[in-house]
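Every protein chain but one is kept in place in this view of the complex.
Each chain gets a letter, A and B, in the order it is written, and its residues are counted from 1.
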Amino acid sequence: MKSPTIKNDMFVMLIFSAIILSMPIWLKPLGAGYPDLLQKFAIFGIFAVGYNILFGLTGYLSFGHAAFLGIGSYTAVWSFKLLTMNVFPALIFSVLLSGLFAMLIGFITLRRSGIYFSILTLAFAQMFYNLAYSVLTPITNGETGLQLARGDARIIDRLFSDAGEGLPSTNFFGLEMSGYSGFYVCAVLLIIAFFISQRIFHSPFGIKLRAIKSNQTRMKYTGYNTRPYLLTAFVISGMYAGLAGGLMAATDPLAGAERMQWTASGEVVLMTILGGVGTLIGPMLGVGIIKYFENIFSSLNDQALLQAYSFMPDWLANIMVTITSPFVGEGWHLTLGALFVLIVVFLPGGIMEGVSLIKKRFSKTQANTETGKS
Amino acid sequence: MDAIFLQILNGLDKGGAYALIALGLTLVFGTLGVVNFAHGALFMLGAFCSVTFQKLLTISKHVKDESITFFDAFKDQPYLEIWFGDFGKTIIDYSVPLSILFAIPVMLLIGLIMERGLIRHFYKRTHAEQILVTFGLAIVLQEIVKSMFGANPIPTPAPDIVSGSAHIGVLFGLGESVVYPWWRLIYLAFSGLVIAGVFAFLNLTTFGMVVRAGMMDREMVGMLGIDVEKKFTIIFGLAAVVTGLAGLMYSPILPPDYHMGMDFLVLSFVVVVVGGMGSLGGAVTAGFLLGILQSFASMNEVKAIIPGIDQIIIYLVAVVILLVRPRGLLGREGVMED
Partner (left out) sequence: MSNIILKIDNVQKSFGGLKALSDLNLEIEEGKVHAIIGPNGAGKSTMLNVCIGQLAPDSGTVTFHGENMIGKSPHEINQAGISRVFQTPEIFPDLSLLQNVMIPAFAKHEGAFKMNLLCSLSNESAIQDEACHILEDIGLTAQLHTHAGSLSRGDKRRLELAMCLVQHPKLLLLDEPTAGMARHDTNKTIELLKKIKERGMTKIIIEHDMHVVFSVADHISVLAQGTIIASGTPDDIRGNPKVQEAYLGGAHL
């Protein structure tokens, strides 16, 4: 629990950046080195790191963050349609607008805590989702989802060139947002996002948020007005979600309302707790694991399973296929749900808790052997 | 006038379903202190009890179709029909109401397994953890159903005799043209009956009174005696049965699909919050109230004034209630008010 020094933080940042930027290299042997998946890692990483600032530090369990993801996506696509295919302004708008909505929703929902807060955020997310499918169709294009069209205005782009044949693609000042260059843009943003989150974690502000989680009553009688603290955390995490949503649209310019469904909020909760709520690196770990296995599991089918079990005798392989097939392919969500239950039951602190448990045990046995020697 | 009358009926119907789910939710929350996000899944499982029962009754044999003579045609004929003829046909026709007999033990069993296997270990954990674990469980249950029954809604028709509409308007002096589906009326009566049954159980039996005392004051739960754990299991099982039956009876109105549980869950949580966490009367009142409100909001005249209101009315009400009167309509002061 010693407060980490600045030097220490810098070191962690360096390692983190190196790991993220070299992902295309070291994930290749694992079969996950292709740009689409890498982009997903980075984007969901931003989402989860931001969510952790709220849930991890203050303990407020929001089921509404998918709404901010959706707002970010729609905003970005509109920026592509109306202004320019450059993602820079699109992302700025995404972050600002989702931040604005977060402030509004947070202002109302943070009047309550505990399960009431969870249900209020859920109610707001459902409202946005329902509206996106009904009244807001002119903005969201309903079930089809918001897409680019050749005839879009793109005012800024038009100043420099005429509309070309076919749909233009998104770019970051000329850098393509698809493929590896797209990943690097996302990765750099993730690193910045992580850096900010680290600063918050180790700031007086961050520790006050932790204190609110630990005992909000005490905070009030200690002279703190807790609501602005909570609202700030809520808005920041909403902006992170907006950035992630904007990036989703930037790498694949399509925004659909299903991104706003509350199960999407559930997914980010799962990623955060799987890695370790309230730890800096945990949410990123959770994202990596879930997105990696989602990629593998959802592409598996019975045929592939049979191949995987080919070393077994036929009858055993068949049984194994029958047992495992509901969990793969379409059934990936079943695996996800089961994982959710198992983690909460057995390892509520997530993987990071597991790591620290092992570390503790290891250092204990080491200490024992040392005392044994002397 | 006619339209308003029908909307009230519609609202009461929907409200009946909300009230029944909210009742189970409140019962579990009030006594066991558990926030159960898998409660909607119980509603869905109940609806699928009727699907399963229908499938069981119509297990068929591949037989030659005698009605077609000029070539060999085959059709599937349910064994029940082969064995019992017309009586078999009638049984199949009545599969939804008959499945109640099948659903009660099944839902009870599901409830017991859920409580013993998982929920029990979360009595002492935080609400956030309860929400998380039951949320995961809800996903698991719904995905299992999806892999067994597919993603599409499965129609489970009501018995022929009540598949038409009743000339209910005559009763209220509104004229012949005001008609309402029989089954929806039956659902209304059914939900009223179950609600009355639950309240009778809670008010007239000793066990029920202790449960109510426990809901008044969480510390009184100790009054449940030495066998607290067993009693908790019974309460959970009871809630599972009530919710399951609500889903089962709803299946002719809304063909069951795997995600109906989640849809109803969010709504019924809102109902519970509006009614007042831990208040059974509040849950029922709010259920019917919100059902009617939603029906009115979905009238074209209303939608013309405020577009989209039908989609968000319930949530809007919840937000307003939570901000203005945090303990809900009938909630008592101090119960989970933070």
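Keep this in mind: contacts are C-beta pairs under 8 Å (C-beta built on N, C-alpha and C of every residue); 3 or more make two chains touch, one makes a residue touch a chain.
None of the values given here were measured: they were computed from a predicted structure.
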{"item": "Neighbouring displayed chains - absent chain, whole complex", "value": "A"}
{"item": "Omitted-chain contact residue, chosen from A:Lys28, A:Arg158 or A:Lys220", "value": "A:Lys220"}
{"item": "Residue in contact with the excluded chain [from A:Tyr229, A:Phe297 or A:Phe327]", "value": "A:Tyr229"}
{"item": "Subunit A, residues in touch with the chain not shown (by the definition above)", "value": "1-6, 9, 196, 199-200, 202-208, 210-211, 213-215, 217-226, 228-229, 232, 236"}
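Criterion: only the chains that are shown with their structure count from here on.
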{"item": "Where subunit A and subunit B are represented by their mean Cα positions, the distance between them in whole Å", "value": "34"}
{"item": "Residues of subunit A touching subunit B in the complex", "value": "59, 61, 108, 111-116, 118-120, 122-124, 126-127, 130-131, 133-136, 262-263, 266, 269-270, 273, 326, 330-331, 333-334, 336-341, 344-345, 348"}
{"item": "Residues on subunit B engaged by subunit A in the complex (per definition of touch)", "value": "35, 118, 121, 125, 127-129, 131-133, 135-140, 142-144, 146-147, 262, 266, 269-270, 273, 307-308, 311-312, 315-316, 318-319, 322-323, 326, 336, 338"}
